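Here the complex is missing a single protein chain, while all its other protein chains stay put.
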Amino acid sequence: MRPMTASPPNELRSAHGHRSVAHLKDHWYVLCTSSELRTRPLARTLMGTPLVLFRNANGEPGALLDRCPHRNVPLSMGSVEGAELQCGYHGWRFDTAGTCTTVPGLCGDPVDRARNVASHACKEQDGWVWVWGEPDSEPTREPYHPKAAGLKGYTEVRRTVDFEATLHATIENALDVPHTAFLHKGLFRGGREPVEIRAVVTRGADGAQVQYLDEPRPPGLAAKLLSPSGGVVTHYDRFWMPSISEVEYNIGTENHLVTTGICTPVDDFHTRIYAHVAFKLRLPGWLVAPVLQPIVMKIFNQDAWVLREQTAASERWDGEVYTSTELDLMGPQVWRLMRRSQQGRPAEDDDWSKEVRLRV
Amino acid sequence: MRPMTASPPNELRSAHGHRSVAHLKDHWYVLCTSSELRTRPLARTLMGTPLVLFRNANGEPGALLDRCPHRNVPLSMGSVEGAELQCGYHGWRFDTAGTCTTVPGLCGDPVDRARNVASHACKEQDGWVWVWGEPDSEPTREPYHPKAAGLKGYTEVRRTVDFEATLHATIENALDVPHTAFLHKGLFRGGREPVEIRAVVTRGADGAQVQYLDEPRPPGLAAKLLSPSGGVVTHYDRFWMPSISEVEYNIGTENHLVTTGICTPVDDFHTRIYAHVAFKLRLPGWLVAPVLQPIVMKIFNQDAWVLREQTAASERWDGEVYTSTELDLMGPQVWRLMRRSQQGRPAEDDDWSKEVRLRV
Partner (left out) sequence: MRPMTASPPNELRSAHGHRSVAHLKDHWYVLCTSSELRTRPLARTLMGTPLVLFRNANGEPGALLDRCPHRNVPLSMGSVEGAELQCGYHGWRFDTAGTCTTVPGLCGDPVDRARNVASHACKEQDGWVWVWGEPDSEPTREPYHPKAAGLKGYTEVRRTVDFEATLHATIENALDVPHTAFLHKGLFRGGREPVEIRAVVTRGADGAQVQYLDEPRPPGLAAKLLSPSGGVVTHYDRFWMPSISEVEYNIGTENHLVTTGICTPVDDFHTRIYAHVAFKLRLPGWLVAPVLQPIVMKIFNQDAWVLREQTAASERWDGEVYTSTELDLMGPQVWRLMRRSQQGRPAEDDDWSKEVRLRV
């Protein structure tokens, strides 16, 4: 049956269906915080695949495909019994390796390969439960560790925020400077005459970085709180494959702020950010944190709003029809790294770098 | 335009699109109760096809395709005028045979084959309005008559329940024993150590049966009400093509209970059960019925919940990925009969039988 909703005439679709979506499986992703995973199974989705999380007898997390092999009912509708996950329909039980150990009512041996369910490697680190993207395989690296997590003298704030956007669009937004003067007007940048500064973009095998040179202290409200006395600003925006954004600020000599976005591609058009903000400032953290938090959440809400519209546009126009300029410092680098990995091509050996002038 | 919702990566789809759906048209289906069909037309859907029901001048039911031939407006939006159904847009009228008898405003003869609408044979029996699945054709058999309907000394209870599930999944659930100890824990079976019993499965041309041997009296609450003094249990689960489930219990010498599910495939993933419970017990029916009804409805609600999730899984995974065991006594027999009929192959001549041991 044909869809009855509005469809733009073909001649107006110039996107040819392209969308910046990649499924990068050989990586760790955060699926919940440690405190969310308690005595009940937890349903989560990773790159479109429903998973169920639970803890075994040692308290270690397990992640299985969220589908009972018997009649396909989600295992997350069941319960944790002892160290095993029990389906709510017929009571089949599974351990964290996905092995079916019990088929109630059956007189013979319950163990049978066909009754097992796919399992994902799990690791609990820094207060998050990390899950390896590829089922039934051994991780080949360690999860990412946020730069200033657990450091003495730092205040840490965590939030979970959902965006209706691709992983790529979410990370590009998180690491984009020019939009802050417009979308976040008054909160971040803007409010004075722009000055010309330099930005050095570098791309390596596993990530990319922008270093901003000659940047004045941002005049916005957030910056005033961070450093009342002003001072020299050093500012780096970084991307770590496949899903980490990192924004690092030093303002003056005593103010250090790192905002990390650990992104989970829930599905092609939904991204969850496990945000981690760590800072050491002249002002005490207990004073800054309650002021900073509503500002950060307002910024997140504005970004969520514009990204939702960007995603809707990609649906409406059958793909992305982007026109980038030299101000788009990070987005094209992020996509180049994602696409290369998705296509299974080896990372580029040599670091690449360029300098761009912009007005902020 | 591509769908923007989550889609599991291809390598996780192992179902290849199979779903246990059959459209079996040469059969009777209940579309409403007798009391529901009064002076107004009634919109119903059968195997995805919208139909309209109404009564003619003799009070006999008629069922037409719910689409006016003129501008396709549903006839169920119209009204019954005399013995005819009148469209609400331009007032065209149709009799129960689907013949257009009136085109208001037209100076010539209104009768014209192109203005007729497809009609289905109807029959009112046992308080239900039955409709033949094939349009414009003569029924080749009689509607099903519930075993203990209208029998002296029996109490009868009727309920209509909707399931978001295929006809096959609904009937498999209604005739499945092992799930009752888990999904309906405490209401039905469970609460004691399982004992090993035998089940004899038989499949004929028009249905299948499971006879349970050596079954102890169920320890659940419902069973206690049915037979306070205990006694020998005889228990049959039966399927009658294409859409009838029948569960028959004798407990002791004086307790007889038959639960019939007359199922209507509303569309591929919606099934309506016209449930009929008839019983003759040591306890008086006026005492048992009000206690039994909320228990039965709770069981229905739990089944509806798990079937809805099973259906959603079939959508999410692009089909069914079932792993059956020998405990799945009825489901595979039901599907074998449905599929054979759908494919137009003759029914198997010889009765087939096997014995299975299980723990209940």
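Chains here go by letter, A and B, matching the order in which they are written, and residues are numbered from 1 within each.
The rule is short, and it goes like this: a residue touches a chain if its C-beta (ideal position, glycine included) is under 8 Å from a C-beta of that chain, and two chains touch if they have at least 3 such contacts.
Fair warning: this is a prediction, and the values are worked out from it, not measured in the lab.
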| field | Among A:Leu37, A:Leu106 or A:Ala181, the residue in touch with the chain that has been omitted | value | A:Ala181
| field | Which of B:Glu60, B:Asp214, B:Glu254 or B:Glu315 contacts the chain that the document leaves out | value | B:Glu315
| Which residue, A:Asp109, A:Glu138 or A:Glu196, contacts the hidden chain when the whole complex is considered? | A:Glu196
| Touching the absent chain when the full complex is considered, from A:Leu85, A:Val210, A:Met241 or A:Val360 | A:Val360
| task | Please give every residue of chain A in contact with the chain that is not shown. | result | 1-2, 4-9, 12, 169, 177-179, 181-183, 194, 196, 306, 309-310, 313-314, 316-317, 320-327, 357-360
| remark: It is residues of chain B that touch the chain not shown, namely 3, 7, 17, 19, 23, 45, 47-50, 65, 67, 69-74, 77, 86-91, 103-108, 114-115, 118, 135, 266-270, 311, 314-316, 318
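The working rule: only the chains that are shown with their structure count from here on.
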| said: Using Cα averages as centroids, what's the distance between chain A and chain B in whole Å? | reply: 47
